[in-house]
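Note that this is a trimmed complex: some chains were dropped, and none of the rest were shifted.
Each chain carries a letter (A and B) given by its place in the written order, and its residues are counted from 1.
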């Protein structure tokens, strides 16, 4: 007998909670995404902002994610006749309008009262793929309802295998077309900002989305996440829902190789925004070696420090198929709700298109390492 | 029937405008060009100063232009008997008194009330070649009248080909001996300082020079600049006026190779003073590889970060034939009108001559990579 869902996961966000994110719904004007963070800081309560903005440990990886991009000069080829570059990209059977997607992030309610619904609606308006996260403030069905277009579901693998199966089947039923398995956060790495702020796991504080009531609340703070995660669990996902599995958190060429051998349909290069393993390298720094090993067999997604169109260009030139953007989307959400999210994604799209026009690359396949300085 | 010029392009600078650059006409004493910028900031209105001084994006390229020069040590050879080095250089059939020229820049009226006339007169007094820019506050004929000696004309290629032809023929008639085709700014890269200052395109604000009245005002803000620029457009210039074409904005060895194959008479290595493509390398950083590919077939002009005689020496040692100087000339203009421009150019000339004497290089051909530390 199939296990019934433990909960409709539709519990409303607690109205009485003193915590409140942004409330504005408006297009926002963007000078750069660094400025945007400073503006969002005015809107998001301190504890929530610290949770979003910070990284683990001494934040070396967080800083290095940004710094490593800056060390890669782009060598453009002018007079190439490119004026309307083609930004579309094929990815696991879909065609996306641009190689920029929304990274999975927890608890969007920290940023804005519209929670994940705002993000989903904004991503849809910008025609961008969104990765919905397990620890959300709305159920995966609610998010899907706000995002008819391309969407994937990020999984923190539950230790309760029955619940895991249920979650995956719900995701498939709701229209998510791939599962992004988070490999790098089975245990929480210390986030010192949260410790200083005495900020508790937001799920517990803010309400419950995908996590059913009962014994599974602790999924939110990883205590009910399966610990000794192995490659067999990738097979479990496939068996449970039949969706392709993208493994997120890959930072080692060896690990990428194993992932492909064990059935991963995509490699997601990430250090969890500098929030997981202390001492992890910048995503962009390991990308070239990983891409060399992957050799085009599966698509590569990269996140970590993408803040300008030039960064999108660099990542694609070094082997990524698409890049994912995290914090800036939440900042857009905080400042303008779904319209703010749309603004952020369109800013990046337009800035990337400008780089393509200047560099002289008509489509994404044209973007190769030959457009970067050879040594950096 | 030949197309008549749409406008004499002689509209005076609007007297009623509240904007006013410097007014002094005097020799200036120069300790270094960094100090000069600080002094000029006191004279030039904030919006105009921001427009001149800033770069695109996070200004990494702007800073790197300066920093990359500092990383290149010069290894002098003393007791070489050099006391009166020969600074002359042959360039496209001319003999210049020194390998230092004035880079093309828009809207000199932002710096000084004498506008481009001041710059032209100062360059002439210093016996330096000047590159007059399309988006000037005076017509190309007015600039030419103030600069009987060596001069080139910089072209933003108009989308109106008739106007393009007219402009080129006017340039030739006025005595310009080469066309510098700007390849890197067909679309504007975001200048965040201007956005923060809410500073509008200066041409519109300050008046019109080469841009005829009517539908072409937008040339100033690039909206009437031809977008999908190709190498065929180099041929168009040649056909329209017969002048040699120097392609400006080259940062890629591959691009330089193509330029020569497609008829470029000179390669102008530049990142537009850090104002164009975000993520572009420092000019001096790509020069060695470009020079290797060019292999002496056409002359190389370099701008971007030249602030001392040592920088001129480094650029020549790495393969440039001449260097162009931008912002410092406008700062000299702001502080001393034409005499200030002359002061800046003579400061660089004398400082460069001193480096030649100390390094032991009698003429420009003697300046080679052997005078630089092998690794930097």
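Points to keep in mind about this one:
Going forward, a residue touches a chain if its C-beta (ideal position, glycine included) is under 8 Å from a C-beta of that chain, and two chains touch if they have at least 3 such contacts.
In this text, all values refer to a predicted model and were calculated from it rather than measured experimentally.
Number of identical chains making up the complete complex in this structure, 2 of which are shown: 4.
Methods note: only the chains that are shown with their structure count from here on.
Rounded to a multiple of 5, the Cα-based rotation taking subunit A onto subunit B is 90 degrees. Our note on geometry: subunit A versus subunit B, Cα centroid distance of 43 Å, whole angstroms.
Residue ranges of subunit A in contact with subunit B, taken from their complex: 31-32, 34, 70, 72-83, 308-310, 313-314, 351, 354-355, 357-359, 370-371, 373. The touching residues of subunit B, counted against subunit A in their complex, run 57-58, 60, 183-184, 186-187, 189-190, 192, 195-196, 227-231, 233-234, 247, 249-255, 258-259, 276-282, 285-286.
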